[in-house]
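In what follows, a structure is listed as structure tokens, so that the remarks can point back to it.
Left out: one protein chain. Kept in place: all the others.
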Amino acid sequence: MIYKVISKHEFRKFIDALVRSNTSFGPRRVDTDSNAEPVYQFQPVTSVEDVAFDYSVTKSSAKHFFLPFREELSRFDIRDGEWEQKINYNSDPVVVIGLRACDISALNILDDVLLNGHFPSPYYLARRKNTFVIGFDHLPMADCFCKSMNHHTVPTGFNLFCSDIGEDYYLAINSSKAFNFLKEFETREPEYEDNCRLVERRKEVSNGFKTHIDVTGLPAILDIEFDSPVWEKWGAKCLNCGTCAMVCPTCYCYSVDDSFDTDMKGASRQKRLYSCNLVDFAVVAGGHNFRPKNGDRLKYRYYHQHRGFAENANQQICVGCNRCGRACLAGINPKDVINDLRMEKESCMKCVSSSPDKR
Amino acid sequence: MKQKGFTFEKLKFASFDFTCCEGCQLQLANRESTLPDFLGLLDIRNFREISSERHDDYDIAFVEGSISRSDEVTRLQAIRKQAKILVAFGTCACFGGVNSLKNRFAEGQPAAEVYPGMQVESLPVRKISDVVTVDFSIPGCPVAKEEVERIVVSLVTGSLIALPKYPVCMECKARLNTCLFDLGEICLGPITRAGCDAVCTTGKTACLGCRGPAEDINMPAFLELVKERGLKEEDLREKLAFHNAFEAVAANET
Partner (left out) sequence: MHEVRFVIPRQEINREDFASSAPDFNRRSEVMNTDRGFKCSITNIVRLTGQEKLFQLRIIDPTERSLFRFKPGQFLMLELPGYGEVPISISSSNSNHEFLELCIRKAGHVTTALFTIEEGAQVAIRGPFGSSFPMDEMAGSNVLLIAGGLGIAPLRAPLFWINEHRDRFGDVNVLYGAKVPSQLLFTYQFDEWKMINHINLHTIVERAEEGWTGRTGMITDLFEDISIDMKKTWAIVCGPPVMFKVVCSHLDRLGMPMNRMFVSLERRMHCGMGKCCRCMVGSTFTCVDGPVFDYWSVMNLKEAI
């Protein structure tokens, strides 16, 4: 890692040069919601003017640059009654600007899950290698809880990470590509004062969290509370719409379906990001549904997010961005669900306080 | 058309319309890039939007529109007799559609108002499955051509046809739309069956549920959501009733 300091003005010139010559995406204001708050999404940007440097948070994560919502896994060319399978997983380079520390942590988690197992995914690898990631730090929103998940800072997984230290950005340069590009611009070595400002900024970020979730021992609690009434309570609210998984930066579960082309000269196998909250997630041929109830499916999402699966060394994959909580129309959010679970467990163990489902 | 081990035959196809705007049938002639390939799958026996020939030896009948006259009942029954597979095509055929708004008024009143002084036969609007057995439904106002193409290909290849079981939100989120509830509107997206690629909500128009309820929807939670956001119940009722698609669900709730 190489550290540099760049003035905000010069940095804008750098970003402009970068986005003008590459397919780039960055946070853009797309709407104003009914509370007069701006709504941001990662959208295509073609000049520095398009980039909302002061954005709060995007509604949807940057996951789809690496795991598209829909992606062709392979094609079958059918000719003279025979077929040939064709696979293309290579992808074109893109620049993604403005990821938060938690978003980059999410990518590191996805790397773990999708590249380290017995069956690494070439599709993901191609996109990950061809994406130039520029991170920005930010002051937490009132409902961010990434500090609880220990993802409010990120040591790796980006090309360039910018910390806002007033007039300048303090750059962490993590790739030779980024280093070479920056040579063309006026940067300087960090001085004692810059380091102090960086420490100040980090303190400010770290102390800015208003939402805390106690995740200690959560995997064990999830195991113990597998049949907890808490799931039924929150399941009753769940609309089964899958929004939480779509906006989540780490939800990677998917569905695969095949279809013939209309001309019948080919067939395509496509992957679609799916959500464990959808009704038919665990339906097998013949129609049996292993998870017929809302609560069962919701539980699985929390199980996956906060307990982790064996393939991921049982690591929690939630980074604490709370996008699911913000997007959920039914008002289901990790903070309340986990607090409920914890209370449920404590009430059971002490047999004193009442269980939350009886409220 | 042949793939080793398989033989595919063209579908002996017919398309009919009842009380409707014929917009769904027009969709069949849409999406020009694949139109020749699409028509290549069909042996069109009877389809007035596309061909002047009329034959009665079809296997598959797409039926558009709802039923609002007694002669329509007779015609539909004849189609049912001939067709091996009868497909309710479009929202009017599947649920009654916009036409069913008429059912809210006293019998005869709408006709008297629209055609004053004329004798017009007009029965309460019914969906196709109220009159004859329907083998398969393709909802949508209008239907999504891409989905229809996929279904027709499935019919040709003999694969099972399934509409998405999940709601529109999935597709809407994939298009990075701002949730219409966040913009202060009631949108039926969370309870409506997907498959339309969220066209309306992408155009910032609330979903009116033309594709009918998704599988296993959580209606109490949806009503709670509307109430909790302080949105008008009247507006919700209007939207639910718009295509008559939530009739069954609403009846269960009250």
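The first chain written gets the first letter, and so on, giving A and B; residue counts start at 1 in each chain.
Convention: a residue touches a chain if its C-beta (ideal position, glycine included) is under 8 Å from a C-beta of that chain, and two chains touch if they have at least 3 such contacts.
Here the structure is a predicted model, which means the values were calculated and not measured.
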Original post:
Which of the chains on display does the removed chain touch in the whole complex?
Top reply: A, B
**OP:** Pick out which of A:130, A:153 or A:195 touches the chain that's been left out of the picture.
**Re:** A:130
Original post:
Which residue, A:41, A:121 or A:294, contacts the hidden chain when the whole complex is considered?
Top reply: A:121
Original post:
Out of A:198, A:267 or A:337, which is the one that touches the chain we can't see?
Top reply: A:267
Subject >> Residues belonging to chain A that touch the chain removed from view >> reply: 13-14, 16-18, 20-22, 47-48, 73-74, 76, 78, 82-83, 85, 87, 89-90, 92-93, 95, 113-114, 116-123, 125-126, 129-130, 132, 177, 181, 184, 223, 226, 252-260, 267, 269, 274, 276, 281-286, 290-291, 296, 300, 303-304, 307-311, 314
Subject >> Contact set of chain B toward the excluded chain (per top definition) >> reply: 3-6, 157-160, 162
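Keep in mind that, in the parts below, only the chains that are shown with their structure count from here on.
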Original post:
Residues of chain B touching chain A in their complex?
Top reply: 1-4, 8, 34, 37-38, 40-41, 149-150, 153, 156-157, 165-167, 169-170, 173-174, 176, 178-179, 181-184, 189-191, 214-218, 220-222, 224-225, 228
Original post:
Taking the complex as given, what residues does chain A use to touch chain B?
Top reply: 30-31, 33-34, 39, 41-43, 59-60, 64, 69-70, 78, 81-83, 236-243, 246-247, 259-264, 273, 275, 278-280, 294, 327, 329-331
